[in-house]
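First the structure, which I've put down as structure tokens, then a few questions once you've had a look.
Here the complex is missing a single protein chain, while all its other protein chains stay put.
A and B label the chains in the order they appear, each numbered from 1.
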Amino acid sequence: MLAFAIRRLVQAIGVMLVVALISFIMFRFVGDPVNQLVGVDTSPEDRAALREALGLNDPVLLQFGRFILRAAQLDFGISYQFKQPVAALIASRLPATLELSLVSAFFALAVGVPMGVFTGLYPRSWASRAFLAISLIGVSLPTFLIGILLIFLVSVNLGWLPSFGRGAVVDIGFGWTTGLLTTSGLQSLILPSITLGLFQMTLIMRLVRGEMLEVLRTDYIKFARARGLSRRAINFGHALKNTLVPVITITGLQVGSIIAFAIITETVFQWPGMGLMFLQAVQSVDIPIMAAYLLLIAFLFVTINFIVDLLYVAVDPRIRLGGARG
Amino acid sequence: MTPTLSVRNLRVEIPTRRGVLRAIDDLSFDIAPGEVLGMVGESGAGKSITGSAIIGLLEPPGRVAGGEIRLAGERIDHLPPERMRHVRGKRIGMIFQDPLTSLNPLYRIGEQLTETILTHEQLSGRAARDKAQRLLEEVGIPAAAERLSAYPHQFSGGMRQRVVIALALAADPQLVIADEPTTALDVSVQAQIIALLKRICADRGASVMLITHDMGVIAETADRVCVLYAGRLAEIGPVRDVVKHPQHPYTRGLMAAIPSLAGDPDEKLAQIPGSMPRLGAIPPGCAFNPRCDFAFDRCRAERPDAYPAGATQAACFLHDAKNPPPPEIAGRASEVGLGVTRAPAEVPQ
Partner (left out) sequence: MSDATEAAPVETAARAPGLVARLRDNDIWFSFTRSPITVISAVVTLLLLLSALFAPLIAPHDPFDPATLSIMDSFFPPAWTGEGDPRFLLGTDDQGRDILSTILYGMRISLAVGFASVLFAMVVGVTLGLLAGYLGGVVDSVIMRIADVQLTFPAILIALLIDGVARGVAGPNSYQDIVFGVLVLSIGLSFWVQYARTVRGSVLVEKNKEYVLAARLIGLRPWTIMVKHVLPNVLGPVLVIATINLALAIITEATLSFLGVGVPPTQPSLGTLIRIGNDFLFSGEWWITIFPGITLAILALSVNLLGDWLRDALNPKLR
């Protein structure tokens, strides 16, 4: 168990180092950092001085080491575009993205799992077929199009919900602003969360359905039936719990991609989060923000993967107690 | 006395794209209270399907298409699902082949036991737990109280099958259907499990339907044996008679194919030529006729009923006293101990 955790940790650090290297290469070699920081009328001498001061003349390996050291202290340099520290910029945008992502993930799970269970239990019913057809459309439609269609129907035609922004937010300390405590904040959250969560929802539904169909064919379900257990106990006690193991894995991985896909949703709904900022950084080649965002996403991925591995262990006694015996 | 289980003219069909397959065709047998009936046959002969049909768990699209199944006189085929559920576990227990996969890996043994007990009996949680512990002790699991909180993967195969037996007997059923209960186990523990099964059912007066292709197990355990071939009854009778004096050519071939430790090690084992037909390609007449040494015209045209044949009943025209086989066939058959041998048929008009 401990060996397992350590091996995972080593892998995670490896991935982070690779991503850091990519970030560093972008940071150092795409465009000239000096040109980005000074005006056109700066003299060559001043430029050279700045170059020396930034350590850009040091050996590359030393620069990479310094980059990692700074990144570990959350120092990602100054944004070319905003002329502010990148860390502070990201910190101010992080709450919006995290709230949106978590609410979307919750929506995807809360709707996707029951739909998956239903379609797994009654694969031939009309409702199941309808769910599957909808899920196929959900997988095929680009996220931004779903967002636009939702805005068109719900905001423009029906006028029910706001179509952009976060609504009123409240600062709950540590610079964390939340939209979860105000009516307008909650209303603003609905459409973006559905847009962002829809793809994951269909994915989870299909996954749960597949696993459910698989598990219902196993011997222990047959034996549970032969013992005369109620349908309820079999379907929800025995079958569902066994489908949850892979669902946890995939959902964990999906939380990461939800955060990345937030770029699109945030653009459609003008949601003031990290994704929107990253997109603006790409458009204006604001490398420090791009590099920092890449590192942050990689860190989130790696952390979530690690947590998922631990959760996995918590659900499945076979792993927890050290493999099968006999 | 009313038999514990009475199966009459059972027919199980499986509709497929290429037509309806008859997995079980016109099968009848009884199991008396406390009796152990062995069910033998090759894979695909319909042993397991018979078991599934009795307990009402045929895999769709398979279905009982005819005949009746009575449990202690009460018809249980075509019971509504919810009532059939209370028959399963409570009145009929079932044990499957593979103990490694029969238990849900994510639940403790104790949870699975108490869950079964509480489904069928009005007990407090405490009482159910006590009963679960007694059951584990009864099936011979040491330190039962502690083992209740263990997970299935912490048990060996043999121990898991003991747990499965405890689960099947949790609600004291009248009939236990054991489907190849030892096939997946090490040879060394097979005998223990069979002995345990036999003892624990005898203690409770439960009848057993033991499905297996292992004639050795049947010979040691069963009171009577029922031989299936291609979904049809071949022969049924007391186990001694069927083993020592098989009356159906197929049973005879089956018995001759069993290796014997006492026999000459250089002697070649007998084989039955050919193989059992697929369900979609059962020949007309007797299903065994293409492989039978004694087949004659009637065997290829008509399906035999079960005729009394000595102490057993055999579905073979060799035993049709009213319409005996051609003398040449009968003569050859009687040389190997098959055929119309007893008095009434020999009396000339």
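Following the convention adopted for this analysis, a contact is a pair of C-beta atoms (placed from the backbone, for glycine too) under 8 Å apart; a residue touches a chain by one contact, two chains touch by 3 or more.
Since we're looking at a predicted model, the values are computed, not measured.
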Selected from A:156, A:172 or A:307 as touching the chain missing from the view: A:156
Candidates A:141, A:154, A:168 or A:245 - the one touching the absent chain: A:141
Absent chain, residues of chain A that touch it: 15, 18-19, 26, 30-31, 136-137, 139-145, 148-149, 151-152, 156, 163, 256-257, 260-261, 263-264, 267-268, 278-279, 281-283, 285, 287, 290, 294, 297-298, 301
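By definition in this document, only the chains that are shown with their structure count from here on.
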Centroid spacing, where centroids are CA-atom means, of chain A and chain B in whole angstrom: 55
List of chain A residues in touch with chain B within their complex: 218-220, 222-231, 233, 237-238, 241-242, 315-318, 321, 323-326
In the complex with chain A, residue positions of chain B that touch it: 55, 57, 85-90, 93-94, 96, 98, 101-107, 115-116, 119-120, 151, 153-157, 164, 167-168, 170-171
